[in-house]
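This report concerns only the one structure given below.
The other protein chains are all here in position, but one chain of the complex has been omitted.
Up next, subunit A:
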Amino acid sequence: MIFPQGASIRTTPAAVSETVYDVVIVGGGICGAVTADHLSRQGRSVLVLEAGPANDLDIKDYEAYLTEFYSAASKDNQSPYPAYPTSPMPRSSDAEHRADDSGYLVQRGPHTTDTTYTRVLGGTTMHWEAKILRMLPEDFQLAERYQQGPRWPVDYADLEPLYREMEREIGVSADVGDQAYGGITFPRDYVFPMKGLPPSYLDRVVARDVDGTRVQLGGEEFELKVRPFPQGRNGIPNPAYDHGRGFVPVGAVSTHQVEEGERCQGNNNCVPLCPVQAKYHAGKTLSRALQRGVDMLTQAVAHQVHTAENGRVESIEYRRYRHPGSTEFETGFARGRTYVLATNAIENARLMLASGLQNRSDLVGRNLMDHAYLLTWGLLPEVAGTGRGTNCTSGIVDLRGGAFRREQASFSTDIHNDGWGWATGSPITDLIQIVDDGTRGFDLRRALVDRISRQLLMAHMIEVLPERHNTVTVDPAFRDGLGNLRPVITFEVPDYSMKGAAFARSLSKRLFARLGVEDFTEYPSDQYGFVEFEGQGYRILGGNHLAGTHIMGTSPGTSVVDDVQRSWEHDNLYLVGGGSMPTIGTANITLTAAALTLRTARHLERELAKQDQPYELASV
């Protein structure tokens, strides 16, 4: 079992209403799971309010997701998961129309985001790609070093040990030699829990011509090198891990192993779902917490955070739907000594705003960030085995940092093993075209292989800085089927990022020339994500690396939460996840968000212990 039998139905709304938990967590994704795991370890009573059904999610349910995915015509990253007509998850196709309000997200423009997230236990880690980068030390000092973005109240040195702990939890596969760049440091003798996954053949073909390329930028010279990414998926456990004690992957024995994760087989559909659970998902952490007796109430969508006059949260009102798709619900209240909102940047902000909570800094919902992705694609002159390996194994990360960040965004370039899929809908679109051309039989198979196995897609992940006017808000005019206010998104890709995008485009032209790649990149102006910058058109896609809507800082006037993600204005309320990050650099946010959450969990552990100490009565 991924989850202990009956764990998700162990408690009832009636039982919940009679309990005051040490911690009430909203959301069963990675940040909720890390919090629940850590505090249940300390013997704390924990409730997880989960919006998805997740009843007895076991291996059969997991496989049902797979069957759903295999049979789905559109293989987008929501395709395995159930649809909820009452509060639909955003799908990538929702964003096809500008300023659309027919989906769950209400998009006010001027640019649209194709962000998705997932109402399923385990959250977005169910469909993430599992590249798991650390932020660069300079990413925490963008303000100090390059006069960009707000200041961080913590730095790389604070997070380094927490990064390591999360790398253990996630079971990261990587080699330190590959990851020590851009100022990233590790303690002496550190090795990742598992050895780095091998680069794909495509990576090696690209590296052959890209390695050694010299780039001038911001008065500095950079030498490019194709480098493997750290991966949150099972590889070869490193016997040297933990000072020679080795690493045991989650479930690396027998039944549990089969059900909780084999070694990565390169199935190439990490997004939206790993067929063999080689990829980490939050369920692996959450199942342990549930085994320890954490309560979970499913189908319970947080509706309002209720506070007392002193600002302390008194309860979370939830709406528990009868069955997916039903607009009937019962109302319940969850009470705790402390509360943790762990529903990612958009939903955390949405819930805060929908609850009308105090917001002196006027920053709740502001500074919405996501990485801006610019795709470039073309055909290699030789068959490079595209379509094999996991979605993405290597990339070019030399431009993640540098003095040029005073002027323009940094970026990191992924080499995609799944070909043009993201850009053009390949291989389906290729198949249709080849069939339309009248090619049949063996020639059809040959043509398809030839067309796909030469495809090169570079995805340039560009830094986006926080901007006040990029917001999540709510509007009583827009409610979901359960009467909850829907998120209204206003988003514009900042010029700072567009400068980075323009540079990435020109760099990729140069790299394509070196590789002999025939460039097929085009950005039609009628496609969503189209952005014009300095006379050129680009198509900017989202990375689902949501952040910034409740940024942390050193004062209540300039931030929403403090350095332990505690709300400045609500003493017993914590907002965890990417939303707390003041800047996002060029690392997918999960590792940093999880490391920050672990920091919060540690703080909560101390905070609860402190509260448990008997008061010393002043002697008269």
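Here, contacts are C-beta pairs under 8 Å (C-beta built on N, C-alpha and C of every residue); 3 or more make two chains touch, one makes a residue touch a chain; residues count from 1.
The criterion applied here is as follows: contacts and distances are computed from a predicted model.
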Candidate names "ABC transporter permease", "Peptidoglycan D,D-transpeptidase FtsI family protein", "Iminophenyl-pyruvate dimer synthase domain-containing protein" or "Spore germination protein"; UniProt protein name, chain not shown: "Iminophenyl-pyruvate dimer synthase domain-containing protein"
Hidden partner chain, touching residue among A:Arg44, A:His111, A:Arg227 or A:Arg263: A:Arg263
Selected residue (touches chain absent from view) among A:Pro249, A:Gly332, A:Gly365 or A:Gly402: A:Pro249
Among A:Pro239, A:Gly293 or A:Gly356, residue touching the chain not depicted: A:Pro239
On subunit A, residues whose C-beta touches the chain left out of the figure: 5, 59-60, 63, 67, 195, 234, 236-239, 246, 249, 252-255, 257-259, 262-263, 265
